[in-house]
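Only one protein chain is missing; all other protein chains are in place.
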Amino acid sequence: MFIPLVSATIRTQLQITRHNVEDLLPVIVMPLLTFVSMAVLVHAGRSDLAPNALSASLLMTVGQMGFFVAGEVVAADRVQQVLELLAASPASYALVLAVRVAVLTSLGVLGFFEGWLIAGAVFHVHVAVAHITVLTTTLLATVVAATGTALLFTALLGLARNTRTFQHAVNGPFYLLGGVLVPISYLPAWLRPLAPLTFFYWAADLVRDSLRPAPVHALGLRIGAILVLGLATGLIGAGVIGRMIDRLRRDGALSLA
Amino acid sequence: MSAIRTISLVRTYKSKDRSEPRRALNSVSLEVEDGEVRGLLGPNGAGKTTLVRILSTVLLPTEGGASILGRDVVHHARAIRKIIGVAFGGDKGLYPKLTARQTLDYWAALYAVEAGETRRRVPFLLDRVGLTDRADDRVETYSRGMKQRLHLARALIGNPRILFLDEPTIGMDPIAARDFRSLIKELRGEGRTILITTHDMAEAEAVCDKVALIDRGQLITVETPDGLARLVSRHERIDFEGGPDLAQQVAALPGVARVQVGPTGGFRVELTQAEALNPVLSHLVAAGVTSLQTSRPSLEEVYIHLVGDRGLRI
Partner (left out) sequence: MRGWLRIFRVGLVVGWQDFRAFWTPATWLFGWLARIITSAAIWVLLGRMTQVPGQAEYLLVGSAATAGVGSFAIAAAAWDQWEGTYPLLVIAPTPMAPALMGRMFIWVGHWIASAFAAFAILMLVFGWRPDWHALLAVPIGVILLAISTFCLSLFLGSLVRLAPALRNILINILTTVIVAFCGVSTPLAFWPRWLQAIAEILPATHGVTAIRGMLDGRAPGAVGAELGLEALVGLGWLAAALATTEAIAEAGRADGSIEFS
């Protein structure tokens, strides 16, 4: 039952997303910020920093998909009154949710390729991929981590009264602290210890390293950090969802946090 | 001059699959007299709301014409908008975060009601629709019935001569719907012309001077509620609780058209002449029947008979 359930869920989420242009908003607009970052870099004669623009394009797109799109799946299920139907079905809602969130965060990876195209086609800065295996592994690990983070996010937002405030509050600080565009060495010293707590930090560094010729150090450790952060947040998220469904079954309704 | 008049009104919509255009209204001609309350009855998709949208100037006809107090809806929309009010049912059409008072202030401005008159009219309307006590609460906290009353108050803010009420009691509980109908009767008493679209038969019977039946974009008939009932059965009928043998006996009595299974499980006797009523009742009582009732056909039965058959044209 597991594989048919997973494949049916993937298919359904793609069908929903295909007809809902709002779901694709981050994929359409976030990479456009590459116009801004590349323009600043090229104008300053620092095209060598293009990998930074690409790491930002990837992680901001993945981040927005996670915080704003995947993050709203549970809230949307509540509004459409599908949540109780899902809870009443034999399938695990946490699993179904994880798969749906994974589909959405995977789409965020397109942000990297869009940024790469903009850098090349508009600014004639062709960023070579020096370490393709590192890049591929990093992208996959990023999807896992983003899925875990989004799972926790969607569980919390599913219970929240006003989601937009929280969404707006988190994404800017995450990108700053995670060094997605500018490495954390440019941050005040007291902020830097917080960075490794986000998968953004590890993923941004690895993406940039994969685009530079120098050897990539401690790959296993860094990929491991991304995966551990993703799995940890994902497990917490699954736990929250489980308790939410238990409460729904017990009380007949979900009370707002 | 009629208050509302349509002449061979047609409205078509292009089909997405390039087949024949869909005719939402098919050559509808009707007249509503000044001060009349006209019901427009029909199933979902019959064209009721399309007609109201044309008359309220948010939709242009494809062919034919429509006028409000002699003014054409296409060319004199601005003038018409000053004398009409529209209220439709459901949860939409109100700003949920505004209070009732703020809502009426807002629409008073849009209807160019003078500031001084606004200060008088807003509390008057709130009182009229029974919302004074909740006037400063946000609309999102209102029940469906309260929202509908606010819809009506909003529609009245410009003191319109003509009111369009589109499914105004949809989703209301029976008590709220009854109270709403009382309001409509009051408005009728003020000489306003009201066009109500509904598929609630009780509502049409309770408040309308005349009822127009519409189906698939076509006008089927226009009659008083009583007149419509007479179209189907000229006489009363009898519902009784009894066995099949008794039903067979009654069917053989003079003046009985037929006996069939009734809507609530017993039997229904339809008569061909009024004089047959007392003999049939006597026969049933003599047979020991204690549960019996006489009635005329409801508008619902008329409606199902006319619209369901789709063959009867008057």
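Labels A and B are assigned to the chains in the order they are written; within every chain, residues are numbered from 1.
In this section, a residue touches a chain if its C-beta (ideal position, glycine included) is under 8 Å from a C-beta of that chain, and two chains touch if they have at least 3 such contacts.
Owing to the predicted nature of the structure, the values given are computational and were not obtained by experimental measurement.
Using the touch definition up top, pick the residue from A:A94, A:V125, A:A145 or A:L181 that touches the left-out chain.
Only one of A:A94, A:V125, A:A145 or A:L181 touches the chain omitted from view, namely A:L181.
Identify the residue among B:R5, B:R53, B:R121 or B:K210 that touches the chain left out of the display.
Per the contact definition at the top, the residue touching the missing chain is B:R53.
Which one touches the absent chain: B:A109, B:V261 or B:A274?
Within the whole complex, the residue contacting the unshown chain is B:A109.
Any idea which of B:G45, B:P96, B:G243 or B:P279 touches the chain not displayed?
Spelled out, the listed residue whose C-beta touches the missing chain is B:P96.
What residues on chain B make contact with the chain left out of this view?
Within chain B, the residues that touch the unshown chain are 11, 13, 49-50, 52-53, 56-60, 77-78, 81-82, 84, 86, 88-98, 102, 105-107, 109-112, 115, 154, 158, 166.
Provide the residue numbers of chain A that touch the chain removed from this figure.
Listed in rising order, the touching residues are 21-22, 25, 28-29, 32-33, 35-37, 39-46, 49, 52, 162, 164-166, 168-169, 171-173, 175-176, 181-183, 186-187.
Here, only the chains that are shown with their structure count from here on.
State, to the nearest whole Å, the distance from the C-alpha centre of chain A to the C-alpha centre of chain B.
Chain centres of chain A and chain B, defined by C-alpha means, are spaced 53 Å apart.
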